[in-house]
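Yeah, one chain of the complex is gone here, protein chain that is, but the others are all in their spots.
Here is chain A:
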Amino acid sequence: MIRRLLVGAGCLGLVACGGGSDEAGEESIWAKDPFPSTYKPYPSENFAITNATILDGRGGRIERGTVVITDGEIAEVGASVRVPRGHEEIDAEGKFVTPGIIDLHSHLGVYPSPSNASTSDGNEATSPNTAGVWAEHSIFPQDPGFGRALAGGVTSLHIMPGSANLFGGRTVTVKNVPSRTVQGMKFPNAPHGIKMACGENPKRVYGGRGGPGTRMGNFRGYRQAWADAEAYKREWDAYASKKENGEGGSPPRRDLDKETLAGVLNGDILVHMHCYRGDEMVQVLDMAEEFDYEISTFHHAIEAYKVADYLAENDVCAAVWADWWGFKLEAYDSVRANAALVANQPDSCVVIHSDDPTGVQRLNQEAAKAMADGAAIGIDIAPEQAITWITRNPARAAGILDQTGTLEEGKDADIVLWDNDPFSVYARPQRVYIDGALMYDREEGVEPVFDFELGQSAREDA
C-alpha cells in the first residue's frame, strides 16, 4: 500500500491492481478531499544546529553533526557540513537532534481535554460499519493536549476514530501546529486512512445490539462490506469508462461508507487495524488477500511477537505500546520485548504508538523502554534504530515518509532539539521546529496556550 502510493511499485496480487491515485497525474475519484489542507508552514529563519548528536531517523547516528535548515526544509545533514552564509548557528554541544516525533495512534482532538460527554467524539458507535465518518470532523482544534504533545517533541499525529466498530471511519494526519480550523492542521498531501478493529471491542459494543457478537461475526461483517464495496466500485468504474467514451448516463448514487472502502480497494486509503491477537492478524492478512487490499499497520499489536514473521513477510507494520498489558483479555499475553522481537525479523516495521494524551508526551521514553527490554533478552538494538520506531516508521505507516520522519535533504524541517539523550528519563525537548518554524522553546517560553485554558485562574498558578 505504502509503496504503491509513494513509489509506485508494481502490484503482485493475482487480481489486477487498482488505478492508484498518482497514475497519469490524475487524482483518483476515491482520493478526492472536499476538506483540503490549508496548512501553510509558519515563517522560519535559515539556521543550522551544530555539534549535536544526531539520530537521523534512518538508522544513522552522527556525533558532533550539523543539520542545516533552509527555507523550512532540511538542506543538509552530516558530520562535516559547512554552515551556509546567513544561517544562524545554534551550538548544540552535548545535546541531541532527532526528527520530529510522530504518533501513529492518537485520539487528540476527537477525545480532547476537557473530557466529558460534550467532547466525546471519537467513536460513532451507532453501527458496526461507519466507514463513511471522518475523524477530522470530530477534531477539536483547541484541545490543549496538542500543546502538551508538542512539548514532548511530537510534530505530526495520525488521528483516528475509536475501535468500537469493525470499520470506524477515516483517519487523518495533521501537523501539530495549532490552528483555528482542522483544515489548517491537515498534513498536506497525506493520504487518508481507515480505522478498523478486530476482536473484543466490536463484539462487546454490538453483541447486544444486533451483532456482531462473536469474532466470526466480526469477519462476516468485514467481508460482506468488502464484497459490497467491490460491487460499488465496479459500478463507479463502469460509469467512469462510459463517461470517458463520451457515453451518457447519470452517476451512481454515492454511498459514503462504501466510498471509503472502495478507496481502500483502489489503493488510495491506508488500512489501520486495531488487532491484539496474533492469530486474528493472520486471518486478517488472508482476508486482505481475498479482497486484494493492503494493510498498513496492525495497531495495539500486543501479540505481534507471536506472528512477527507473517507481519514482515506481508510488509505490515506493528504499532505497539512498550509495556501496556492486562486491561483486557486480548492484552494478557503482552511481553515487554514485543517491539524488539518484531524488530528482530528482517524487513520488519515497528512503531511505538501512544493511544493516550499522556503517553504521547513521552514517546521517547516508551521507545527507550522497548529498546532496553530487547537487550534484556539478548536483542541489542541501538538508539539510532529505536528512534525510527517513533519517527521514520510511523511516517511510513501514515504515508508521509516522503515529506517527514527522517532528517534528509529536501524533507520538511520537523526537528526536535533535546537537552539530553532522548533515551534518558531526564531528557526533554528544548526546541521543536515544524517546517523549520520554532513552535516550542522551553527556555524562551515559546508554546501555545489553547483557548480553553486562556484566562483560567488555575492555569495562572500552574
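Just so it is clear, a residue touches a chain if its C-beta (ideal position, glycine included) is under 8 Å from a C-beta of that chain, and two chains touch if they have at least 3 such contacts; residues count from 1.
Methods note: contacts and distances are computed from a predicted model.
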Hidden chain of the complex, named as in its UniProt record, picked from "Alpha-ketoacid dehydrogenase subunit beta", "Spore germination protein", "ATP-binding cassette domain-containing protein" or "Amidohydrolase family protein": "Amidohydrolase family protein"
Listed residues A:288, A:308 or A:395, member touching the removed chain: A:308
Of A:371, A:398 or A:415, the one touching the omitted chain in the full complex: A:371
Chain A, residues in touch with the chain not shown (by the definition above): 113-116, 144-145, 148, 200, 305-309, 323-329, 332-337, 341, 356-358, 361-362, 365, 368-369, 371-372, 376-377, 423-428, 452-453, 456, 458-459, 461-462
